[in-house]
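Every protein chain but one is kept in place in this view of the complex.
On to subunit A.
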Amino acid sequence: MRAPLLSRLWSILKPVLSTLASIAITLLGLLFVTFIIGRIMPIDPVLSIVGERASKETYDAVYLQMGLDKPLLMQFLYYLWDVIHLDFGTSLLTSRPVADDIARVFPATLELATIGIIFGIVLGVPLGVLAAVNKGKWIDQIARVIALVGYSMPIFWLGLIGLLIFYGILGWVGGPGRVGIFYVDVVPSVTGLILVDALLDGNWDVFKSAFSHIVLPASLLGYYSLAYISRMTRSFMLEQLSAEYVTTARVKGMSEWDVVWKHAFKNIRVQLITVIALSYAGLLEGSVLTEIIFSWPGIGSYITTALLSADMNAVMGGTVVVGLIFILLNIFSDLLYKIFDPRAK
């Protein structure tokens, strides 16, 4: 009886282990790339720490301290060791550990991107399905125009106009920043997501203020993912609606609504997950323009500012975090495939 138990245990462990292994290998590749970028950039890492006017002795001391005299392989291993301990070095710009900086800016982006993608899914998917079902009719045309506007309007323009109308003229939403000036640091930061922290603290005023600040940038980002998601949904649905099993469902005497949602839609879930995961990852990378217009202290503007001032530790740390997000979202969508498509098991 021992062998079957072991083999059953192995059949459960094997996919978990292989997933972990693939995460580890991809991550190693990513770290290798960021390390190489850090080394080949025409920026002297020592100079950017000690400054232009440091003496030769100081320079040499820091040079040795950073391990730059060691072979490249050893340097890479040191780098790995640091990253494993979440040590990305100190940011030159903020003089704080990069890890702390990211822990501060990433929740802001996460909050914005999550609300944005929810907006995009909730409106984009039904819009795409509706357009596919009514292909060529006026609903399809309207959906096309909505998506086209989303694709082609520059976000800095739409953002400024949005601020002008909804904040400046109508006063319906909060202005730039994550929360009203009186509410900054009122609730203790537990998750870093102000909406969640305010709820945990039971502080409705902060919640309302944060919500009114996030609603405009999030719906702008959401509009962009809506444009993409609705177009992709439409083409996936058109493909399924011409499939033979859809005719079978109609032959059974099923209503068109059920044919669309219970039969055709179930078959586009896997493709849809890929599209949504990719646009979510894109949003989590931080959208620099949106963050700048709305003074949103997110990871997009953090990395950009760091890049412009040659703050390599911050750039490399940010890159690793963004890469990690892509890897995790990929793994997550692979998991969902297995739930939604019996053929993938």
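Convention: contacts are C-beta pairs under 8 Å (C-beta built on N, C-alpha and C of every residue); 3 or more make two chains touch, one makes a residue touch a chain; residues count from 1.
What we mean here is this: contacts and distances are computed from a predicted model.
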Complex member absent from the view - protein name from UniProt, among "Fumarate reductase flavoprotein subunit", "Glycolate oxidase", "Peptide/nickel transport system ATP-binding protein" or "SDR family NAD(P)-dependent oxidoreductase": "Peptide/nickel transport system ATP-binding protein"
Candidates A:Y245, A:W261 or A:F332 - the one touching the absent chain: A:Y245
Omitted-chain contact residue, chosen from A:I23, A:I139, A:M254 or A:I292: A:M254
Residue of A:R178, A:H213 or A:H263 in touch with the missing chain, whole complex considered: A:H263
Residues in subunit A touching the chain absent from view: 243-245, 247-255, 263, 266-267, 269, 340-343
